[in-house]
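Starting off with a structure, shown below.
Right after this comes subunit A.
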Amino acid sequence: MSEPVIAVERVHKWFGTHQALDGVTLNVKSGERIVVCGPSGSGKSTLVRCINRLESTDSGRITVNQIDLAEGPLAVEQVRKTVGMVFQQFNLFPHLTVEENLCLAPVRSLGLSESVAKERAKEYLERVHIPEQAKKFPLQLSGGQQQRVAIARALCMEPAIMLFDEPTSALDPEMIKEVLGVIAELADGGMTMVCVTHEMGLARAMADRIVFLDEGRVIEEAPPSEFFTAPKSDRTKQFLSRILQH
Partner candidate 1 sequence: MQILRNLMPLVVIVLASAGTNAGTLDTVKSKGAITCGVSQGLPGFSAPDGKGNWIGIDADFCRAVAAVVLGSPDKVKFRPLSTKEAFTALQFGEIHILSRNVTWTQTRDSALGVNFAGILYYDGQGFMVRRSLSVKSARELNGAAVCVNSGSTTELNLSDYFRTHKMKYSPVVFEKSDEVLAAYRAGRCDVFSTDQSGLYAQRLKLAKANEHMILPEIISKEPLGPAVRQGDDQWFNIVRWTLFALVGAEELGITKANIGSLSKNTGNPEIRRFVGTEGKAGINLGLDPKWAARAVTAVGNYGELFEKHLGKNSRLKISRGLNRLWNKGGLHYAPPIR
Partner candidate 2 sequence: MLIAGAVWLLGNIFDNLADRGIASGFGFLRSTAGFGISTSLIEFSEASSIGRAFWVGLLNTLLVSAIGIVLSTILGFAIGIARFSSNWLLARLAVIYVETIRNIPLLLQIFFWYFAVLRSLPGPRQSHELGGLFFLNNRGFYTPSLSLDAGGVAILFSVILLAVLAILKRGQKRVVKLCAFLASGLFIFVAVGAEFSLPELKGFNFSGGMVLSPELVALVIALSTYTTAFIAEIVRAGILSVPRGQIEAASTLSLPYRDQMRFVVLPQALRVIVPLLTNQYLNLTKNSSLAAAIAFPDLVSVFAGTVLNITGQAIEIIGITMAVYLTISLSIAFAMNVFNRNTALRGTSP
């Protein structure tokens, strides 16, 4: 049990001349809920995207469930089946109905029959509290509803790990609440989660650990109680003071 499900070891990542990740190391245990925060451009998104190989790394090692992502396409395939991801921009398929969005991957990549997939879709839509929207197209829904569909879509693959890349940043304030609610419920269910967010409320409520990144480096790593009340580095203090002011 002590073996981490996600192990990030001294990962470096460059975009041209810009260094996005600078020797990041992070271990996530099964059932653990990590919130990654930091100023924009600090490499938070890149870190999460590296975990399911949407970005390749330049050096260092990332393993998920003991599978090394650098091994090749097959390894990536295996990892992605157990890792769900939710994007800032939802990335729902606009030409498919909500139900079709949810069923596509289970049918095509898990090989479920259509009726089973539909059952499952219905179940997860209920989980995110929008069962009545199944036949609509994504663009007919509000932002908050769309993000909840995206979460349900990821859940339909029944992943062991969920990654969230700023899931509420593109939403109006009133919609943020409904999405955060769903994420919190998930957290209560014991899902392993890595979540990039600016929502300190969420971090405080659900995180087992908060990771603070700046300029591609892990500055601080602490449980929320410690992180918010007694940050160690000056950089963290500065960030917190700025963010908590309003």
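Selection rule: all candidates are chains of the complex that A comes from, given by their letters.
The rule we apply is simple: contacts are C-beta pairs under 8 Å (C-beta built on N, C-alpha and C of every residue); 3 or more make two chains touch, one makes a residue touch a chain; residues count from 1.
All values reported here derive from a predicted model rather than from experimental measurement.
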item: Interface partner of subunit A in the complex, by touch - 1 or 2; value: 2
item: Touching residues on subunit A, where the partner in the complex is candidate 2; value: 52, 54, 77, 80-81, 83-85, 87, 89, 91-97, 104-105, 108-109, 114, 137-140, 150, 153-154, 157
